[in-house]
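Everything below concerns the one structure shown next.
Only one protein chain is missing; all other protein chains are in place.
Chains: A and B, in written order; residue numbering restarts at 1 for each.
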Amino acid sequence: MGSVISNGLTNGSIYAIVAFGFVLIYRNSGVMNFAHPQIGMIGAFLFFSLWVEQSWPYLLAAACGVGLSALVALASRQLLAPQEGNPLNMLLGTLGIGGVLTWYALDTWDANPQFVPRVAPGVTVEFWDLRFTGAALLVIGALVVVTVGAGLFYRYAKTGLALRSVANDPLAATYMGINVERMSSITWAASGALAGLAGVLVSPFINMDPFFMSLLFLRALTAALLAGMRSLPLTALAGICIGLVEAQLIRETNTPGLTELMLVIVIIAALLLRPQSLGRRTA
Amino acid sequence: MSGVPILELADITVRYGAVQALSDVSLAVDDGAFVGLIGPNGAGKTSLFNVISGFTKPYSGVTSFNGTRIPRAPHRRARLGLVRTFQNVGLNRSATVDENLRAALTTGRFQVEFADLFGGSSDLERRILGFEETHQLFELGKYRDVKVSDLSTGVAKMVELACAVLRQPRLLLLDEPSSGLSPDETDRLGVVLRQLHAESDMSILMIEHDMPLIMRSAEYMVCLDFGTVIARGTPAEVRNNKVVIDAYLGEG
Partner (left out) sequence: MSITPPVTEEVDHEASVAAMPTSWWRPLIKPLILSAMLLWWAANMFGEDHAATAVDAAAVICTVCGLHLLIQWSGQVSLGHMAIVGIGGFATANLAVEQELPLPLALLLGGFCAMLATVAIGLPALRIRGFALAITTLAAATAVSAYLFRQDWLAGGSLGILVSNSNFFGFDSQEPTSFVVPALVVALIVMFITMKIGHSGVGNALRMVANDDEVAGSYGINVGTHKLAAFLFSGFVAGIGGGLMVLDLGRATPEMFPASESIVFVAAVLMGGAGSIRGPVIAAIALVAVPEFLDIGHYEELVGALGLLLAVRFVPEGINGQHEHMVERVASVKAKLRGASS
């Protein structure tokens, strides 16, 4: 039971962080960024390259990875900007970008999984029945920081309030003197950074090949859809729930792909029962 | 024109969430009649059309067509002869006029749709030509292979009307056919509509804002406001009805 909760919480936190980035862009411009997982992947690979292969200090390597993801996200937005009025084309465009990123990773690092060591080996915290490694604590801590930080940011920071008004009504925001363009860029960059962060944090737990983020993405997508693509706290909750349910499922059966099956059923059910969760957000 | 209603609506209520678009609307269109439906913007006229054509399920109320209850699905109602036009032109914009005419003739029946794979298309062609012969006012001939999106609004509306007539309507629902038309085009539309009505036994229910057009064409009028019927009668009666005048003055 203990391992289910600790694994579930850890995994769920990752899903939540990935979902955050995805929801951010959707709230801001109605775009579903399907390059999101690969944007995170490329940052994680840079981190791996710097930390493991070139022995840079951990924090510096991680920062570079996160920064790269943010930059790539920004560049993606610039590239696809002319199609912004057409969400379907945007989605397809991001699929294309994701594919290009995958190819680059495959070409540079090949398809074999890379091993990333734990950042704080030997650190374990135990309470009640639960057992968390240092890396796991880092993940959960990151989720808490991001959620609380986002909440404070949106409520009190000037840019945060500006972002909220853009998400609410872009036209009115423009009239109020808010630079919608810049807000959009900030959103994409932040989303990319979150993807990169998730990739860096999860790297010690999985076999890192160019497809590792895509597996996470399905779970994150489900969490985002369950939370209606709107509220960040709800998304965090949904992510954690999915992590916990998945951990329980894995413990009970050995069938491969069962989680994916469950997730798709949840997605279809969510979309059938609540079609307005994907209502048009932009004017 | 017999006294039997082709369409009967009894106590139709439509709700969109908290908003009540139609409240207990009752309406009858006699077989072969030309009825006008007027009212200020937002009165619920298009909602009523949506109920009649089957797109919207009323919260309560009964719709009968030709004396019987009709199946809910819009395509079934269309095949039974309940044909409607749309405010923003119900045609396939990226297709040619010809393709839209053919779609009107095949009425979505798979057997007919497949028939032209084996030489059935000449039959469709003959029927289109026959239509052009009888309805020269439509002037379809020169626009046959033009894409709908390349047509002017006036011509597009005529094409839409032609497609509607090709579907052999028992009841033709026209949703603001004159919107976007110049005065000349509106005049011609009036001539065409009156001619269509005189030559056949189809009934017409028309939503319009253009008063001269509807006054000259309709035999009977119904006025809606805020989702209820506020007046009925002949065009002259309704035009001079104080309640109706107030409703129109009150908008905007």
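What we mean here is this: a residue touches a chain if its C-beta (ideal position, glycine included) is under 8 Å from a C-beta of that chain, and two chains touch if they have at least 3 such contacts.
This is a predicted model, so every value here is computed, not measured.
From the set B:45, B:84 or B:197, the residue in touch with the chain omitted from the display is B:84, counting the whole complex.
Annotation: of B:70, B:112, B:215 or B:230, B:112 touches the absent chain (contact as defined above). Although one chain is not shown, part of chain B still touches it, namely residues 53-55, 73-75, 78-79, 83-84, 86, 90-95, 99-100, 102-104, 106-110, 112-119, 122, 125-126, 129, 141-146, 149-152, 155, 163, 167. Mapped onto chain A, the footprint of the missing chain covers residues 32, 34, 79-80, 82-83, 87-93, 95-100, 102-103, 106-107, 211, 214, 218, 221-222, 225, 255-258, 260-261, 263-264, 267-268, 271-272, 275, 278.
Everything below uses one rule, namely that only the chains that are shown with their structure count from here on.
Taking each chain's centre as the mean of its C-alpha atoms, chain A lies 51 Å from chain B.
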